[in-house]
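Below is one structure, written out as structure tokens; the observations come after it.
This part shows subunit A:
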Amino acid sequence: MKAGSNLEKILTAGHFAFTGELGPPRGTSIEHVKEKAQHLIGHVDMVNITDNQTAMVRMSSWAASMIVKELGLEPNYQMVCRDRNRLAMQADILGAYAHGLRNILCLTGDHQQFGDHPNAKGVFDIDSMQLVSMVKKMRDEGKFLSGEEIHEPPKFFIGAAANPFADPFEWRIHRLAKKVEAGCDFIQTQCVYNMKKMREWIKMANDMGLTDRTYILAGITPMKSIGMAKYMQSKVPGIEVPDEIIKRLQGVDKKMVAEEGIKIACEQIEEFKELKGVAGIHLMAIEWEHKVPEIAERAKVLPRPVMD
Partner candidate 1 sequence: MFKKNTAGVDTARVKERLEEHKTKMKLSLKACAHCTLCAESCFLYMARDKDPKYTPSYKFINSIGLLYKTKGNVDKVTLGEIRDNVWERCALCTRCYCPLGIDIPEMIALARSICREQGVYPQYDRE
Partner candidate 2 sequence: MVKSKRKPVEEIQNSIADFDKILTVGCGGCASVCLAGGQREVNALNAELGLLFKSEKKTKKLGSYTVERQCNMQFLVELDEKVKDYDCLVSMACGAGVQLMAERYPTLPVFPAVNTVSIGVDREIGMYEEKCRACGECVLAYTGGICPVTRCAKGVFNGPCGGTNRGKCEISQDIPCAWLDIFERLKGQNRLDDIMKLQAPMQWQNQVQRTTVQEPYARRYYK
């Protein structure tokens, strides 16, 4: 065991993992976090706590992670490179570990121009890949980035993101290889809609032996409406929504679009369960946390295994 988190135990035991996502509030309400978290307890193995996602100021990821942890749900502490330099990052990693957090997800982060402070200075002192390698160095070598010894180093289960659909496609697998080389233990992918491309990517990962060295969790976001599907297709960078998905949503009765979206998600989950190289699902039900139990139920991933 590298870190001994619930997710690590589930993955190493060979179970099909199922993780969720939770955005901290834009305020100080603990109730808000609790309300969102209660839908997830018992239905996911771990929940990602986003870090100022889309560059909007929110309760800090480690603080929200602590609240979630108290509720009995395992958090995945997300960290982006946009807001902190290497000193602050390492300090936060130490603090987060001291408070019992065991998973970390290393991201570059959305550009500040998207958010509510578009002219903030983006730090980007190091990039996500260097962050992965830094956390690994802290854990495995017990050293800071500078090379100085750490007294009781933090032991994190290190995650990273991968986007199989961004350009250039042929480079994506090499980028995954670089992340694995940097030392990530698990990968959560961008929302998958283009299954053909995903299969191709996973096959390459299998062929290169990358899936033996890291666990890949496929990202799933059920479509809530046709508008959302079209927005994702045209406006969200790095997400590829094939026309078939939109046609399929348009083909059903207006009231049933959300239902159809969940159906598509469940079909994807069914396929990933059988696909060699995919170790689990990362469900990003954006502002739809209360649907998670239903989706988990229908995707037949319940009950979640309890590890000791």
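A quick word on the picks: all candidates are chains of the complex that A comes from, given by their letters.
Before moving on, here are some points about what is shown:
We take it that a residue touches a chain if its C-beta (ideal position, glycine included) is under 8 Å from a C-beta of that chain, and two chains touch if they have at least 3 such contacts; residues count from 1.
Everything numeric here is computed off the predicted structure, so don't read it as measured data.
Of the numbered options 1 or 2, all belong to the same complex as subunit A, but only candidate 2 touches it. Against candidate 2, in their complex, subunit A makes its touches with residues 81-82, 86, 108-111, 113-114, 122, 124-130, 133-134, 145, 161-163, 166-168, 171, 174-175, 177-178, 181-182, 190, 237-238.
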